[in-house]
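Of the protein chains in this complex, all but one are displayed in their positions.
Moving on, here comes chain A:
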Amino acid sequence: MLQAAAFYILAASAVISAFMVVAARNPVRAVLFLILTFFSAAGLFVLLGAEFLAMILVIVYVGAVAVLFLFVVMMLDIDFATLKAGSAGYLPLGGLIALAIAAQLALVGFAWVGADGAAVHLQAPMPEDTHNIAALGALIYDRYVLFFQLAGLILLVAMIGAIVLTLRHRDGVKRQNMHRQVNRSRGEAVEVIDVKRGEGIG
């Protein structure tokens, strides 16, 4: 009973906030609704017993990705009114794409047939002594280690690409060299001059 109530509350907040992401007039509020959507999804993961996935979702998406997203949207100061000005013209195309995706989802939902005996495994209880973190680790680092490494490599390449695209060497930029700064002696930094009265330093 309690779990069902929690599910309906979280699911409703996920759907409503996902809709508000599109409907919100203010871009910053749209991002905030996106964050609420992530958060509700994390709550649904907890209800499924996948607490590790839920925490990772919160840490990675809510705690890091969305912060940077919010950061960019705040700095850009986008005016949604001008962006949305010509959007009515795209309505037929957009509607068509939405319809295609909805049809695909429906096909998957109704026509999907599980492998023989898969349903039994779906209902099988977790062994008492394994946490789902250990189970997930055994899968990722053992059976699917190649895919895991490949995914990591793809991310690395994307990261290097982004850095190379934006890296610009400029001349004449003053940089602080901590090592040199700490290691310089009094002799090379300070010079004591005995200034005669009335003459100054020429």
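One rule holds for everything that comes next: contacts are C-beta pairs under 8 Å (C-beta built on N, C-alpha and C of every residue); 3 or more make two chains touch, one makes a residue touch a chain; residues count from 1.
One rule holds for everything that comes next: contacts and distances are computed from a predicted model.
Missing chain, UniProt protein name, picked from "Potassium-transporting ATPase ATP-binding subunit", "NADH-quinone oxidoreductase subunit H", "C-type cytochrome" or "Phosphate transport system permease protein PstA": "NADH-quinone oxidoreductase subunit H". Only one residue in the set A:Ala12, A:Val67, A:Ala98 or A:Ile140 touches the chain that does not appear here, and it is A:Val67. Contact with the chain not shown here comes from a single listed residue; of A:Ala4, A:Val22 or A:Met75, that residue is A:Met75. Although one chain is not displayed, its contacts with chain A can still be listed: residues 1-2, 26, 28-29, 32, 35, 51-52, 55-56, 58-59, 62-64, 67-68, 70-71, 74-75, 131, 133, 176, 178.
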